[in-house]
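Questions regarding the structure given below will be posed in turn.
Removed from the display is one protein chain of the complex; every other protein chain stays in position.
Then we have subunit A:
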Amino acid sequence: MDNLIDIKGVSHAYQTAAGPLPVLDGLNMAVPEGEFCAVVGPSGCGKSTLTRLVAGLMKPDTGEVWLHGELVKSPRKTVGMAFQNPVLLEWRTILQNVILPLEIVAPSMPKAQKEARAHELLDLVGLNGFANKRPSELSGGMRQRASLCRSIVHKPDVLIMDEPFGALDAFTREDLWQTMRDLRAQEPFTAVLITHDLRESVFLGDQVIVMSGRPAHAQYTLKVDLPADRTIESLYTPEATEMLHILREQIQIAQGRAPEVH
């Protein structure tokens, strides 16, 4: 099996005071090893729910989530997570924050080795001078960089990101896209990226999945045929523009509106 992530017919409903709220309905998706899968969809359609299912934080009502050929029943050490909120621990320095997953996953690893690993990543994202600072001393973009380092410090097979760049300004966001691209070149991982930004999905994704409105299934899959060493400029090519058009149309369908004519 060469699909690292395989989601088969997953349906899930939340039990709320007003009765069950079906969120996912027969969702299928597959991500081959090493691929970067961007997921877009209308707000509230169940994207965050999807990340929690892939991470094993919840079990779907029906259907199966497979990681590395194993059925996901509970959280696994080979997953990394990043959120819109960088959730750095304020009482730890940046270095200690990045080390955190290693304390869980590899408790016996010598401290020096953990720190060396963290420094290596901080260097990659341009935070080398900030290892001993507190999160409160960093800008939002820098905190998100640190958070990314933490999510991959233990070399996870799968990196799950839920709108990690959503709260950043447009320029910082583009900087972080490039950081992400460079990280991936250095440290190959398979990724699921939830985003609201279509340009982001095209810049980072090998495939982009559009989820339908709630209860959601995978409505459309776009293969992104851009070179691996993309630059922001690649987003202004006719191919990219065409893909952005298609995605926009699909989002409108997912939102239940008729696509605009163009």
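Rule of thumb we're sticking to: a contact is a pair of C-beta atoms (placed from the backbone, for glycine too) under 8 Å apart; a residue touches a chain by one contact, two chains touch by 3 or more; residues count from 1.
The working rule: contacts and distances are computed from a predicted model.
Engineer: Which of the following names does UniProt give to the chain that is not shown: "NitT/TauT family transport system permease protein", "Phenylacetic acid degradation protein", "Electron transfer flavoprotein-ubiquinone oxidoreductase" or "Xanthine dehydrogenase family protein subunit M"?
Structural biologist: Matching "NitT/TauT family transport system permease protein", "Phenylacetic acid degradation protein", "Electron transfer flavoprotein-ubiquinone oxidoreductase" or "Xanthine dehydrogenase family protein subunit M" to the record, the invisible chain is "NitT/TauT family transport system permease protein".
Engineer: Tell me which residue among A:A13, A:L57, A:L226 or A:L244 touches the hidden chain in the full complex.
Structural biologist: Answering carefully, the residue with contact to the hidden chain is A:L57.
Engineer: Tell me which residue among A:L21, A:V87, A:A116 or A:I232 touches the hidden chain in the full complex.
Structural biologist: Of all options in A:L21, A:V87, A:A116 or A:I232, contact with the hidden chain holds for A:V87.
Engineer: Consider the whole complex, including the chain that is not shown, and state which of A:V79, A:C149 or A:I251 touches that chain.
Structural biologist: A:V79
Engineer: Under the stated touch rule, tell me which residues of subunit A contact the chain that is not displayed.
Structural biologist: 52, 55-57, 74-77, 79-81, 83, 85, 87, 89-91, 100-101, 103-105, 134, 136, 150, 154, 160
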